[in-house]
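Here the complex is missing one protein chain, while the rest keep their positions.
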Amino acid sequence: MTEKIKNVFVDGPITPEKIATSIAHHQVKTNIGAHDIFLGQVRADEIEGKMVQAIDYSSYEEMANKVFHEIRESAFTKFDLTCMHIYHSKGIVKAGEICLFVFTSSAHRKEAMDACRYLVEEIKEKAPVFGKEIFEDDTHQWKVNR
Amino acid sequence: MTEKIKNVFVDGPITPEKIATSIAHHQVKTNIGAHDIFLGQVRADEIEGKMVQAIDYSSYEEMANKVFHEIRESAFTKFDLTCMHIYHSKGIVKAGEICLFVFTSSAHRKEAMDACRYLVEEIKEKAPVFGKEIFEDDTHQWKVNR
Amino acid sequence: MILKLKYFGMIAEALDKEAEELDIDIINVAELIHYFQYHLKDINFKIAVNHNLVDSTYQLKNNDEVALLPPFAGG
Partner (left out) sequence: MILKLKYFGMIAEALDKEAEELDIDIINVAELIHYFQYHLKDINFKIAVNHNLVDSTYQLKNNDEVALLPPFAGG
C-alpha cells in the first residue's frame, strides 16, 4: 500500500466534461504515449416489457474504496503504468449516462489496454457496489453482474 | 462497403473537448452499455540526447481514408458494435498532445474492448501515415511503428 | 457477543433495514450464514467482516462489523 485510499465515488452520472478535464491534465506528462479509457453507460434494457430508465447505485462505501485501492495497487504491480484513475457513480444514473470511468496511461499501448481491461474485470467482480434498475413505472429489480 | 468514405484527419492535435463532445453525442444511444476509447499521445522521447518536441504527421490521404474505411468495415463485421469513430491528426502535434482517437461502443464491454484493440493494431500496421519527429534543435528523424 | 450488522441492496430491501446491532451467540461465519439464510431464502450473499471478505470458517469477535453483500453490480 503505497498511497492513501481515495474516494472513487461521484454523486450521479460522470460527465463528458469530467472526462475531458481528466484527459487534459495528462498533457503535461510527456512520457505517456497511450491512454485507454473504459466507460460504462447505463443501458435502457427491456425486461419483461418494461424499460430500465435509470440505475440507483449504492455501495458498502468504506469497503468499496478499500477494494478499489487494492485493485489499483495490484494493477500498478502487474502493468507498467504512468497513471490510473477510477471513478464510479453513486445514486441515480439515467439510461445513456455514464456510471464508470476507468482511465489508464502508459508509455506504450499494450500496457495501457491490458491494464484497463484488467481493472474493469476486477471492478465488476470485486467491488461491493449494488444497482437498483428502475423501470419507467417506478418498479425495480436488482442488477447482477455476469 | 456500406457507408461513404469519411475523412479521418483533423488538423493538428485532437482536443479533450472534441473527445467530450463525441462522448456526449452517444448519450442518446441507450442501447450502449460500454465504450472503449484509445488515445495516442505524442511522447517526448529522448533519442541520442535530444528530446522530441513534436511530430509532424503527413499521409497519403486518399489512400489512408480508404484504408481507415476498410478497417472500420472489417471491425463492424468482426464485432457487435453500435458505433465506431476514428480520428487521426495531420500536421504538427506537440509532445503531450493527442494524435489518435479511436472510439468503440457496444452493448457489452468485451466487444467494445476487443474492437478498440483490433482497430488500433490495424491502424498502426496498415494506414499510410508518416511522422517526422522534430527535436528541440529543429533537426528531425522519421518515426517507424513497431 | 455484539455484532454490528450492515445490509445492502436487495438484502437491505428484504430485511427492511440497512444496519442493526445484534447481541447473539454466534461464533463463526457458518452459523451466521445459516441464521440469515432462513430470512433471505434464495438471495445469494457474501460476508465481509471489518471490510474484508471472509469464508465460513472465520471466527467472529465482539464488536465486529459484519456486512451481508448481495451480488455485485458495479460498472
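Letters A, B and C mark the chains as written, and numbering starts fresh at 1 in each.
The definition used in the following text is that a contact is a pair of C-beta atoms (placed from the backbone, for glycine too) under 8 Å apart; a residue touches a chain by one contact, two chains touch by 3 or more.
Just so it is clear, the structure is predicted and the values come from calculations on it, not from any experiment.
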Chains shown that the absent chain touches, full complex: B
Residue touching the undisplayed chain, where the options are B:17, B:46 or B:62: B:62
Listed residues B:32, B:100, B:113 or B:134, member touching the removed chain: B:100
Touch list for chain B against the chain that is not drawn: 40, 55, 57-60, 62-64, 66, 88, 99-100, 120, 123-132, 142-145
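Quick note on the criterion: only the chains that are shown with their structure count from here on.
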Intersection of the contact lists for chain A and chain C: none
CA centroid of chain A to CA centroid of chain B, Å: 23
Whole-Å separation of chain centres (CA-atom averages), chain B against chain C: 48
Multi-chain contact residues (two or more partners), chain B: 109
Residues of chain C engaged with two or more neighbouring chains: 75
